[in-house]
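For this view, one protein chain was removed and the others were kept in their places.
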Amino acid sequence: MSDMALGNEHHHHHPFLQHHFEDLGQQHEASTLGMWMFLCTEILFFGGVLCAYWVYRVMYPEAWAVGAHLQQTGWGATNTIVLIVSSLTMALAVRAAQLGKRGQQLGFLFATLIFGTAFLVVKGIEYHRHWEEGLFPGSHFHWHEHPELAQKVQLFMCFYWGMTGLHALHMIIGAGLLLWIMWRAYKNHFGPEYYAPVEVMGLYWHFVDIVWIFLFPFLYLIHEVHHG
Amino acid sequence: MMVADFPLWPEQASTFAKDVDALYIFLIILTGTVSVGIFLTIFGLAIKYRRRPDNELAQDYEPPKILEVTWIVVPTIIFMGLFVWGSWLYFHLARVPDDALDIYATGKQWMWKFQHPTGQREINTLHVPVNRPIKITMASEDVIHSLFFPYFRTKMDVLPNRYRSMWFQATKTGRFHIFCAEYCGTLHSGMIGWVEVMEPTEYQKWLAGGSEGSMASQGEQLFQKYACNTCHTNDATGRGPVLAGLYGKDVTLSNDTTVKADDNYIRESILNPQAKVVKGFNPIMPTFQGQVSEDDMMKLLAYVKSIGQNTAPATTPAPAGAKGTNP
Amino acid sequence: MTTATLHDVRLSGAASDRNYFNDEYGALSWFLTKDHKRIAILYLISVSVLFVIGGFFAMMMRIELLTPEGDLLTSDTYNKFFTMHGVVMIFFFLIPVIPAVLGNFLLPLQIGAKDLAFPKINLLSWYLYMLAAGIGLIVIVTGGVDTGWTFYTPFSTQYSNTHVFGTTFAGFIAGFSSILTGLNFIVTIHRMRAPGLTWYRLPLFVWALYATSIVMLLATPVLAITLVMLMIERTVGVGFFDPALGGDPVLYQHMFWFYSHPAVYIMILPAMGVASDVVAAFTRKKIFGYRFVAFSSLAIAFLGFLVWAHHLFVAGISVYSAMIFAFLTFFVAVPSAIKVFNWTATLYKASVSWQTPMLYIMGFIGLFTIGGVTGLFLASLGLDIHVTDTYFVVAHFHYVMVGGTVMAYLAGIHYWWPKITGRMYPEWWARLAALLVFVGFNLTFFPQFILGYVGMPRRYHAYAPEFQVLNVLSTAGASVLAVGYMLPIFYLIWSIWNGRPAGKNPWGAVGLEWTTSSPPPKENFHETPVVTWEAYDYPGMMKAMGETQHV
Partner (left out) sequence: MADTTEHHQLEHAPHVHVTPLWIYIAVFLALAVGTIVTYLASLVDLGMWNTPVALIIATIKAVLVILFFMHVIHSTRLTWVTVVGSFLWLGILFVLTFADYLTRGWSLFK
């Protein structure tokens, strides 16, 4: 087969160069662009439910404020910080890959995994509490402090569970991908020439972080609307 | 039977019908000309320049670029005209005349229930007087339906979560189809009925027959049955605001915004009182969600409306019969 | 370094003996293939099967509608049939058909690449599609679903007792298949073009696929999340659109149409791309106003996102927003008009061949125009109030989807059949089928415009007797149409073994796909092509060919 159309000599056949690409540069650009395209769809995926959330927030401001006050802000803030740290370690893992430092890379990936898991554990604790308190929408929703707001608060809780659940699902998928990347890093697959998978993993992870950056104020920190 | 009954055009039986038909005819002529023109051009050119031994090659010719501009600009202008015309009709239909006769409709799998302010109720048939604007206020008890009067050229979706209103003015007496136009389950195609357009005097006669009292007076009874009157008294001594004179006015809420006390506001005040709390009152009114059926809700609404116009509770209905006729 | 140049773009001898078809043998070599051409064949077979299933439901409905009474099917069965007809035809046939079959096969060939950027993801798309279609089929055989293809709440969440969950889940998965296809196409077009192949040298089919992919990427996720919300509401019992909690069913409709209106452009844009390529090839001319046609695809893709609520004019949106949406709707018609006029102008002083693909495309332009201009009727607010949810709408969308997309698909499959299989289809039969489809189609759907204006609502199992004559005409037309669709299935299969060998370039068409052998070899080109000519450089090709050569 002839790759000579572009006639560049210095590229030896890298083991991870796929047959249909001309060179690693093209392959790298294609993978990152592909992930960006995927993130576009993710933005609209979360954006859809966010739009519904805002429609109702504008309709039922009181219920939304009450709903947010049912959350424990401490846990939410902790989780925000945890996730930001994991984003930092992820970014550093990509950097280590670029520099070809395998040990560092593994360490940072592992740290990312740990923080990601910590996030999920905290979320689990919150879920457990909500479940116990009867804050899961449906037949066993009990929450009577303001009976007249109960329905709309339930609506809020639909969004709470739906949005955080979707986010948590993304975290779980991310954790799975991390394990796979760690395995490849362990096998010493990555280096300055070829680190696209780590980079792409990073893009995904940071995106999931961004989603939470918005979810936190939207679900935990709604300031009460004051009546005159 | 087949041939005898083979309409190609629906009868025009409302003031609105001829306006809609005018736009329709205009569009047929316009788009018909354009489409036929394009068809003929394609066939003409394809025949004229068909591939023959002396025409194996296309000629190296590009039509002038000005054509491109023309067929961008001209359609755009035509389209804007269509937009204005269509919107004008739509706006016209959205604005219910003030003197319209009130009728209430409920959609329910799979029937239409109508109530007249004087209390008559009917199912799948609607009696209305000719030459008089009719306003239909409607809600659904279950899924979305759509009340469709083809011969009046109007329809509107009926929603389970709020009141909507539509209007028409029939111009012909007779029987005309009512269809449900939004798919609503098994018997969607059976959710049909007839509108009987009558002379005003006939209509008054019809109204006089069998009724359980006006909607407003039935609403008044419900007002007692649901114990609304324990809080909403006729003077300012109750725990709730006085409802007399409320309908159609602006209400100041506890967050200092104002809302108009229209159908949906009253409905919401009953189903979800805390959504909008009146300034100066405590949010103590209980919700009646799940207790008041759509039918009863409309009666309560009719009652609140009736005491909105004249401050005294309506005992005698203020029938909105045809002008100048005596029941 | 040898390069393919214009001089190779001419008729040449027998197919080379090694091609993607006989490169490997065995079922696994197909089910695990990463070759975009083989994946296109997998899609071709699967969408065809689903088309026949969708068509079966259509025929049963048409037979039921012969008489006003509901006599053949019960009303529940009828409701399930139109729902499954719509779901199958839209999600499992029309959305994938041109991109996943023709696009998959031709995109890398037309841009001189060895494959799509992500071959494994391409295969994954097919598996997701099959999973979705499989769930859809299970739903069909275990009792079906009756919500209409639009799944409006609260009927779908609280009232229907059919397989709403399974169907929406299938739609959700099919959505991901579509997203991945779009993603793959965009990256491929950006990153894999052959040297010299600049944007303005791309065939218009590639431009159309690019615009389509943008819509797939940005609209489909909103459908996905909406269906997730619907599924949650249905399983948990309360949820996002539930009126009892203060939810708003109209919000569901907004979110559904945010996807589903752009989705109609997912269906029509690739068809327009096929039309451009076929018109150029069968007139031997460069498409008039190439850049206008190219950019009008992008304009449609963009404007298509701004108009969704024209499906909600009577549904309970505010009067002012209805006016905004109506206004924007008219703008999306402008780029469509550009295309129609430019195709027509291309015929002027051309060398028009009346072979089957061109026949279909002439039908396409005419029928799409009728479908499109009746869309203008619907966009005219005051008129839509009367015709919405009647057979007028049914006629409108069959004109654009069947008269438009299906006709263009048939044009494309005939045009590229020699490239795909290396064989010619039988021209006489193909012309006959094209004629039957055209006549049958108009007979089926034109009466429905009248029917709609007279007032027959859609999704009606039984109807008022005065509507019968028009319904009988429509059913008669559908039978002709069914025969018209059956013919290609037979003669195309027949031609795989018995057709005349096609050679590299049977039409004398310009384009990289015609420079490689038919069927193409596994890696598409024996050498990476270098492009030095404009798109549709028929004048150049003709000069290069020198003396005319009979085709």
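Which chain is which? They are A, B and C, in the order written, and residues in each are numbered from 1.
One rule holds for everything that comes next: a contact is a pair of C-beta atoms (placed from the backbone, for glycine too) under 8 Å apart; a residue touches a chain by one contact, two chains touch by 3 or more.
A quick note: this is a predicted structure, and the numbers were derived from the prediction, not measured.
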For the chain not depicted, the shown chains it touches: A, B, C
Chain not shown: contacting residue from C:Phe31, C:Tyr127 or C:Tyr320: C:Tyr320
Touch with the omitted chain, as defined above, among C:Leu306, C:Leu432, C:Ala476 or C:Ile496: C:Leu306
Options A:Leu99, A:Val121 or A:Ile173, residue touching the unrepresented chain: A:Leu99
Candidate in contact with the missing chain, chosen from A:Trp54, A:Trp131 or A:Trp180: A:Trp54
Touch residues of chain A, complete complex, unshown partner: 6, 8, 11, 22-26, 28-29, 32-33, 36-37, 39-40, 43-44, 47-48, 51, 54-55, 58-59, 73, 77, 80-81, 84-85, 87-88, 90-92, 95, 98-99, 192-196, 199, 202-203, 206-207, 209-210, 213-214, 216-217, 221-223, 226
Contacts of chain B with the absent chain, listed as residue ranges: 91, 94-95, 259
For chain C, the residues touching the chain missing from this view: 190-191, 193, 195-196, 198-199, 218, 222, 250-251, 254, 258, 305-306, 308-309, 317-321, 324-325
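The rule is short, and it goes like this: only the chains that are shown with their structure count from here on.
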Chain pair, B-C or A-B, that carries the greater number of C-beta contacts: B-C
Averaged-CA centre spacing for the pair chain C and chain B, given as whole angstrom: 37
Junction residues of chain C, two or more chains touched: 244, 246-248
Residues of chain B whose C-beta touches two or more other chains: 272, 275, 289
Touching residues (chain side chain C, partner chain A) in the complex: 1, 3, 113-119, 121, 179, 182-184, 186-187, 190-192, 194-195, 217-222, 224-226, 228-229, 232-233, 236-240, 242, 244-248, 251, 255, 258, 523, 527-528, 530
Of all residues in chain B, those that touch chain C in their complex: 1-3, 5-10, 19-20, 23-24, 27, 31, 34-35, 38-39, 41-43, 45-46, 49-51, 53, 55-63, 65, 67-68, 71-72, 75-76, 79-80, 82-83, 85-94, 109, 142-144, 146, 148, 150-151, 153-157, 159-162, 164, 177, 179-190, 192, 272, 275, 289-290
Contact footprint of chain C on chain A as seen in their complex: 1-7, 18-22, 26, 29-30, 33-34, 37-38, 40-49, 51-52, 55-56, 59-60, 63, 137-139, 141, 151-152, 154-155, 158-159, 162, 166
